[in-house]
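Sharing a structure with you now.
All protein chains but one are shown at their positions in the complex.
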Amino acid sequence: MSINTEALPKQPEVTAPAATAIPDVTPKEWIPRIVGFACNWCTYAGADLAGLSRLHYPPTVRLIRVPCSGRTNPQFIIRAFQRGADGVLVAGCHPGDCHYSTGNYFTRRRFLLMQRLLEYMGMDPRRFQARWISGSEGPKFQQVVTQMSEDIKALGPNRKMRDAE
Amino acid sequence: MITEQMRAIAKDLLEKGEVGTVIGWEKGTFWYNSTPLFISKPEQVDKLVFDEFCANNLAKYLLDFKLAETKTAVFVKGCDARAVNRLLQDNQVSRDKVYLIGIPCPGMKEAPKTAQPQDIAGLPLLTKCKMCATPNPVLFDVMVGDPVPDKKVADRFAAVEALEGKSADEKYAYWGKMFEKCIRCYACRNVCPACNCRECCFDANGLNWLGKQNNLPETQMFSMTRAMHVAGRCIECGECERVCPMGLPIMEINRKVIKDLNELFGPYDAGMNLDDRPPLGTYKLDDPEKFM
Partner (left out) sequence: MKAIAKAKLNTLLDAIAKESNLLVPVSGDGTSKFAPYTQGAQLSFDGRTLLPPKDVFFPQTEKMYKFKTNGMNASVETALEAPRLQVLFGIRPCDAKSIHCLDHVFLTKGYVDEFYKAKKDATLIVSIGCNGPAQPTCFCKSMGVNPQEAEGVDVHLYDLGTDYGVVAKTEKGEKLFLDKYASFFTETTAQVPALADFPLEVNVDGITEKLEKMFDHPLWEEVAKKCLGCGACTYLCPTCHCFDISARVAGDQGFRFRCWDSCMFSEYTRMSAGNPRPSKKERVRNRMLHKLQYFKERYGDLLCTGCGRCLSKCPVNMDITKIIKQVREADLA
């Protein structure tokens, strides 16, 4: 796994605990629910790093660890939307960095197609995102989740493909 | 006459014992029905016919004979031949176990459902045949009849493009109306030569890939999953749409996927060439990376 040294975080700032650090999120306010499928080798480590570095990001994402972003079955995404996700993120190693050499190249093809199919079915394509986040990119993880939360907040709760129950 | 030649070839193959079964078509209930036929004795060949109603794609039946000790002969139109290519690519059947008798196909007809026979020449082509770009088999051991001239195909992506231009809510409403009609009979899946998994994920209901309730979220799940599963493997035979008892425009989904695959990863027509890798089964280092 090559490490992008530029992306390494600078000396992390120690900040106050999350509960007080995100004052704009009150219980009454609607918070998007994002399901994130994170590759074990890069993105999950990247998310860990974000946490270790005490980088703040909205508490909107529920991470599900998968062995490789290529493990993410398109059905996972549909099911997530069905069961109440407002957005779905698939994230894995940068191309060339896959622990299994080529898994993420297949991910790339599959989800480019999937996003277009979702759009064709009437979903807003912004609700489904795929990103490359390496184990050293804690700040990128923070930034991706923040950005996606804001986008989805603007879009509002997802009502499409939802299971009524 | 193609029918006579078919019978002669089938008879010859069965008499010499070169094949154990011949898969073709016979006349069905009414004048507008031609239906799959399986024969294993030379004296049965007189049942074989080829007419304007042999719409069934016979390639999928090869899966039922993949463990047969003898060779299986199958009549293939343009679309059937592409389906056989797909099955070969998926290692579902081996080439030396099948004998392909190619039939150039002038296109199949849609019949008004009346008991009284009507003038066949005046009947319209089936939708799936209007869109067909490969009337001549791309793969065969022997050919019956002369190749038909390549047809000019009406723009096959026109319906997809028209729908793409609509707003998200319009698209969602359009598909919602369609999927609400789905009765989940799985005829589309069972007729599809790209759907050749030994066990379909929708049948493994203990794993709960798909709930058994028949409601909109589940039929959406079913249709989108199927579109993704046959992505890059759909040979555009249009059988799914033809057999759907509810008349759902299934090919509008499959063609969308084909169109996107072509745009994103270069032109690809499934089942045309045995050596091409299906687009989702391969990759390039410089694939587009639009939204990553």
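To keep things simple, chains are lettered A and B as they appear, and every chain counts its residues starting from 1.
Methods note: contacts are C-beta pairs under 8 Å (C-beta built on N, C-alpha and C of every residue); 3 or more make two chains touch, one makes a residue touch a chain.
Note that the coordinates shown come from a computational prediction; the quantities given were computed from them, not determined experimentally.
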Sole contact to the chain not displayed, among B:123, B:143, B:168 or B:243: B:243
Omitted-chain contact residue, chosen from B:33, B:262 or B:282: B:33
Option from B:94, B:205 or B:273 whose C-beta touches the chain left out: B:205
Interface residues of chain B (partner: the chain not displayed): 28-30, 33-38, 56, 60-61, 64, 113-115, 177, 181, 183-187, 189-191, 199, 203-205, 211-215, 239, 242-243, 245-247
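In this text, only the chains that are shown with their structure count from here on.
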Chain A and chain B: spacing of chain centres that average the CA atoms, whole Å: 38
Chain A contact footprint on chain B (complex, rising order): 160, 163-164, 168-176, 201, 209, 215, 217, 220-221, 224-225, 227-228, 231, 253, 256-257, 260-261, 264-265, 279-280, 283-285, 287-292
Chain B-touching residues of chain A, taken from the complex the two chains share: 74-75, 78-79, 82, 95-96, 102, 105-106, 108-110, 112-125, 129-132, 160-164
